[in-house]
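The other protein chains are all here in position, but one chain of the complex has been omitted.
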Amino acid sequence: MLFYVFSIIAIYSALMVILSRNPLTSALYLVLCFFAIAGFYVILDMEFLAAMQVLVYAGAIMVLVVLVIMLLNLANAKNIPKDFHQMFIAVISFILLFFEIFLYAIKGSGKVPTGIYTTAFIKTIGNTQIIGEFLFTKYIFPFEVASILLLIAIIGAFIFARRKF
Amino acid sequence: MDTKDLLVWSIPFFPMLGAILLGVFGKYLKNYAGYIGSISIVISFLFSVALFITVASTHGFTAILYPWIYASTFKTNISTYIDRLSVIMLVMVTGVSALVHIYSIGYMKGDKGFARYFSYMNLFVFSMIMLVLANNFLLLYVFWEAVGFCSYILIGFWYEKKSASDAAKKAFIVNRVGDFGFGLGVMLIFVSTGTLNYTSVFGMMPSLPGYLVTIIALLLFAGAVGKSAQFPLHIWLPDAMEGPTPVSSLIHAATMVTAGVYLVARCHVIFSYSPFASHVVAYIGGFTAFLAAFIALTQYDIKRIIAYSTISQLGYMFMAVGIGSYAAGIFHLISHAVFKGLLFLTAGSVMHAMSGELDLRKMGKLYSKMKITAVTFIVGALALSGIPPFSGFFSKDAILADTFNKGYYILWIMGEVTAFMTAFYIFRIIFRVFFGESHVDPSVHVHESSKVMTIPMIILASLAAVVGFIGIPPFDHSLFYLFLHRDFQNSFVFSPFVNYYPWFLLSSISVLAGALGIYTAYLFYIKQAFDTEKIKRIFKPVYELSFNKVYIDEIYDQLIVTPLKNFSVYLWRVVDTFVIDGAVNGLAQGFASFSGRVRRVQNGMVMSYALTLMIGVIALLAYYFIK
Partner (left out) sequence: MDINAYLIVAGILFSIGGLGVLIRKNLIVVFMSLELMFNAANLGFVAVSGYLNLISGDIFVIFVMVVAAAEAAIALGIAIAFYREKGTINIDKANELKW
């Protein structure tokens, strides 16, 4: 039941993101969509990810986006002409893409669970601890690489936003 | 690599070094170029003599420098085959080369291509040494082409002159015809025996079917015909005289043109197992000897006469190797190299004195002005005519006696007639150039050449006088024969002796022929016992035939050159213009219009690229789903 509620909220707000004329409205609908997705994570017993979703996406990234919209004063930049030719091809291709995703989902539905981390098992330890253990043992190298990526992103953002090159 | 190997590789090394040095730094070396070029050859000569002594006292060996091509069963080394035949050739090649190089210092003095000349000459000597030393057919083929290339660049040395560059092209193209056969021969050897190494190939000859041996022998002989200017590919050699005279002396008389004879002698096993091919060699040699001497009778250009004489003498050598008298052929090769090199050098000296004039009709009475040249020329001429005790007598007689004693009477008669004509045409030069009345242009200051030119001439003249003595006692008991005989032991005897006439009987006939030729020339040009014009008129057809070189050039022109030219013009005008150009232009236009359409995809819009990328993703997903 909860699943359908979240689904409707997520799809509706996603549609509004791409359909609303004001970018600030889009941004707010996107935040709503992220909350809906966080809700899915809770249903899937991944509370840690749900928290991260809210913190990182809704909290950090979307704040950044809204900040940029305000910085560039874009809230009323609406009069951008539409390219219907491109739109037509895009709609057709994404209907096709969705169809393909659907086909793949059906194709993969025969898979049986192989792992040991059943919902019950995760609940005995707690999903935060499991993710933490994985992140600092098995995935330590990607973790370090990710930290370097973030460092590079900081430098990159700084260079791009400088007034002069 | 032991000392013997080192000795072997030093011989080609110095000319190669000289060629590179002079080719790269020649511009800065000025007059030293001549000394460097000559010294490198002299060193090479000294090493050759050392090698000769080593081999003469012991036996032949194979020296491997490094593995060249190793491809499964096909293995070829850069390696040499040293036996008595190759060391004799080596000493001859480097010796004559050294003298010609020294002579060239004087002859080429002041030429703007001085360093270039010595670079080419050193390159030639290097190639020739390697040709002689090679122990497999592939290496032989490579350097066979290399000497041909050197011949080409040296004939066209004065490339500004159209006649010189034409002559160079002619030489190269005519050689190509022969070399094509040679190349096929080498391939056939590989296909039928699976190896190219001399020893292995020769070892397999008796087991091959007769027709295959004959084809191989004839294909190899095709190369020899081209390189050694035998009928029907002899036409390039007289034109090759456009090059500097020392080049004619070294390449087109003493060394390169004899490579064909060397090839047949080297492959004597192949030829001896195919009597048919050997007889083809012998009869082509005999016919060429006769034909070239006949043409030489009436020419007016000194160098051309000597060139025809070279063709004729090469014919003798082929006659010898064709009847299985390999040692006699090589003997004549050696003595011919000496006296023909000498004749060219002296002709060059005359030419030098006459400011480049070569026409017999514009000379005369030069004896008093250039005694050394005249005397050395006469020595060379006597050797060529086969007058004892000069070298030509021993070597030519060895061949003629063998043809008679082995029962090739037609060849013997042709040889004797040729001997008569040879004596006549060479003394015709002497009498018209050095004696008789002077027709020299008074503006020409005739002078004897400098010492650097005359000393090599004198050395060669003394050699031409004495080198024949290695041929005594005559025939099969001579020093030379006994020395070389061992190398030819493994050949199949297909032409045994049928007569055993004593040597003095046969020799006296050929000496008589030679003397008669000289006497006839004397009657014609000194005594003027006959009215030459009247004789020309009486024997007009014969005279015309000889004067126009038996019309062979014209026949080739009509039969081969003109049709080929017309066909090429057809190809150019019709096939090239419409078919090739049409296809190329059409293709280009097709691509142009197609890319005009495709260009629009590349519109620079980021979003359209994103769309394209998306379509690609969809297509890929579909592909993997179906797969």
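A and B are the chain letters, set down in written order, and residue numbers restart from 1 in every chain.
In this section, contacts are C-beta pairs under 8 Å (C-beta built on N, C-alpha and C of every residue); 3 or more make two chains touch, one makes a residue touch a chain.
The structure presented is a predicted model; accordingly, all values stated were derived computationally and were not measured.
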*Determine and list the chain A residues touching the chain excluded from the picture.*
3, 7, 10-11, 14-15, 17-18, 23, 26-27, 30, 33-34, 37, 40-41, 43-46, 49, 52-53, 56-57, 60-61, 64-65, 68-69, 71-72, 74, 77, 80-83, 86-87, 90-91, 93-95, 97-98, 101-102, 105-106, 109, 111, 113-119, 121, 127, 130-131, 134-135, 139, 142, 146, 149-150, 152-154, 156-161, 163
*Spell out the interface residues on chain B facing the chain that's missing from view.*
602-607, 609-611, 614
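Please note the rule applied: only the chains that are shown with their structure count from here on.
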*Compute the distance, rounded to whole Å, between the mean C-alpha positions of chain A and chain B.*
86
_Contacting residues of chain A [partner chain B, same complex]_ = 83, 86, 89-90, 93-94, 96-97, 100, 103-104, 107
_Quick check on the complex: what are the chain B residues that touch chain A?_
607-608, 611, 614-615, 617-618, 621-622, 625
